[in-house]
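Here the structure is laid out as structure tokens; the discussion comes afterwards.
Complex shown without one protein chain; remaining protein chains in place.
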């Protein structure tokens, strides 16, 4: 028994954190709100160079041949900087099935729309219990506007005539589970960053002659958020391990992680906004970039209640 | 439009409050935990003399001929002192149907047991859509121990051969609704008293060089409890009015009141215990007498979720 | 206890309902927190005014109907039930006007109130400053006496002025006595935003609309008749206004009963009716909206009988702001993956999040409840 990441894993995580801290600044996130493609530009290519996008691609196909255990740590970092990219769709869901294209997005599960389909090369779509690879330019896209404007959403119409079958059977459910868990990991990073931003602000901002972070109400909001995140982390790590080793209960473990991480990150967002006060409510301040991503991801790939219902059918 | 009690109504309330403050002290409540009958002794007779037990009895039958609007104010006072009596069963549910016996208790709705059947003269029982009057000494009683030891509970077996029919049809549902609303009013009083006890303690008790009531966490717990109670009050008053004027939506209004009052009083109990800290957890301190009554009443006459389900079937 | 409205009140309700049915714009106006939408909303305000429905509780002389508080409640219920446009005049009508009625001279009342009612002049609040948010007594903007010109010279920076980029006027507090501290030595000024030395910079709120502005004042001259109430006594005037914001007039129950009603409609259309957890939660907020309406009826009964509203108003503010969030949170839950899309519910959700922050954060309100309703020690 050893429930911890290896030093190699945390070293890789640290390297990715450094890269993202340097390259994926809040200005890059903000720029993605105005960009034609809603994305980060060069950061995507830097992540590809570093191997982050091909962690799950077998070494034989030029990938790193690692597992979800390695990957969730990196996804948390992507959440921490609110990376405006279809990282879950491309690197977590699609990569083991389909490597090569610069950007792959997905349309699986009950998702009503695809993320960044307007800039993707290929859409990995589910139909009739199989996964299909569809060239994006063969699809019809109807854009839908997200409150997170870096998220270019579109309803997609496509034809099996244009598609190549990639996988079927258990691989379909496994792809969804990877997406849900990857999203949970991103939510962890979003949540921690919102708490950290708020700690920073509340330590500086003074009202009534004291930093607002010294008031017990502010402390307790943030302590509750931090505590919720603390107990989401091991659920995410365990689910990653279960996927990596092929545990038959992996889907239940994924749902436990996604349910808890969704709730924890949303709580962190609420606490962050309330403790910031008015400034957090301003479009010019960065907090809302993280908050809106959190709302979007908490309700994507199954929201907390959806995942708890899945756990319920396993345990009750 | 005038949503307020009259001066006559509040004067009566004040008189009852004075009586109860004088006669139904915490020592009387505590004594009821050890008494053979779990009751207040003389206080019941004083309430009878004052007319509190016959508010709903027609004047022609020697009662006060008043309405639920008058009565809920008095019930709140009974809750405030944690009166250890079947006041709701006797004075609210039974009185309009059956006056005369010193003590009537009830067994209606889905209640699994009757309160104080061991000291009652008559049990008002529901069967086959009718209400029956059953002499208590004709009933079989199996005692059940409540955490509130002033509540003598018993499972009751009885025979229609021993019973006299009192009412049927709409009167059965109306009796239940009176019981639920009466209980909501008692819960309001319990909740307010627990908040007041806690304010008193927290203003005196010092830790870290200051009264604990000056700490924001304590303030906010108690403010939340007080706010919940604030918005239960008008729901209780409105439901009383609806019963009094025969509003066709009275049952829905009763359920809104009972649901909200149950939750508010339970919240007040939680806040009170947490803000007291250890002392509130002691059997020798009075708080638990109020808390346990609150738990019992919150889950009697339909708990909050049961009543919300009834509201849902009316509004959704 | 009498829970019926009089025949005259019911007749008023019918008139309002019919007028709104005939006049509420369809499709809805663009957001009043954008320049284009603000103009469209002002046109709507003018139509309300022409129907004498802009300020029903005001005297007839200023465009109202001398309506009772009960009629005001009725008006608001009907207004929200009809889904009528947001009131971009609200910070004037609901926050400033009560103070002008209470502290203004006859000349000030005659000068400001009719133009406020018609929407000809629009008002934003000048409370917060970069370093003074929750701690309003920390304002640093200065008012320096100009005896010769019979007026004052204002300097400093205000922020979070609602729709400040589109308003014609601002009201707010300035430090007129530099020696005094905290609550003392403040004066309440009425400031035209086209005065020389004023610079207004609009900025976006959470949903991106330009709903707020910073107002920079650089030696802005205002004459004496722009002082509301006594010089150096502005704190008392402001507190009366803040009382209005938290208390009765700004957050009429119709807003929340209407929102709960829309949530029920959304539930009927989109939710799984067998999901008892969701049913329970939707029912809970519906009950809470009713509780809020009923509690307001109690308060109006008190006020109509000559009573006053006290620190209990802080409980009201906590309750409506959290109720509003819970209503919109449930809508987001019902919408599921579509909750992130731009639309009335996601906009409402974002707006609801401001409730526990503005008009005194809920943390401050809980302190007030604890100290002034419950009597817990301040320190």
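Just so it is clear, A, B and C label the chains in written order, and each chain counts residues from 1 on its own.
Here is the rule we go by: a contact is a pair of C-beta atoms (placed from the backbone, for glycine too) under 8 Å apart; a residue touches a chain by one contact, two chains touch by 3 or more.
Small disclaimer: the values here were computed from a predicted structure and weren't measured.
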Sort through C:280, C:298, C:322 or C:342 and give me the one touching the missing partner chain.
C:280
Per the touch definition above, residue among B:125, B:141 or B:218 touching the missing chain:
B:218
For the chain that's not shown, point to the residue among A:260, A:276 or A:293 touching it.
A:260
Against the hidden chain, chain B presents residues 110-113, 144-148, 151, 153, 206-208, 212, 215, 217-218, 270, 273-274, 277-278, 281-284, 288, 292, 295-296, 299-300, 303, 305-306
For chain C, residues in touch with the removed chain
274-281
Sites on chain A contacted by the missing partner chain, in the whole complex:
1-6, 69, 195, 199, 202-203, 210-211, 213-214, 216, 218-220, 222-224, 226-227, 230-235, 237-238, 241, 256, 259-260, 305, 308-309, 311-312, 315-316
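Keep this in mind: only the chains that are shown with their structure count from here on.
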Skim through the chains and flag the pair connected by the most C-beta pairs in contact.
B-C
Distance between the CA centroids of chain A and chain C (whole Å) is 38
Chain A to chain B: how many Å between their CA centres?
51
Could you tell me which residues belong to chain C and also touch two or more other chains?
363, 366
Per-residue overlap in chain A, given as positions that touch at least 2 other chains:
215, 217
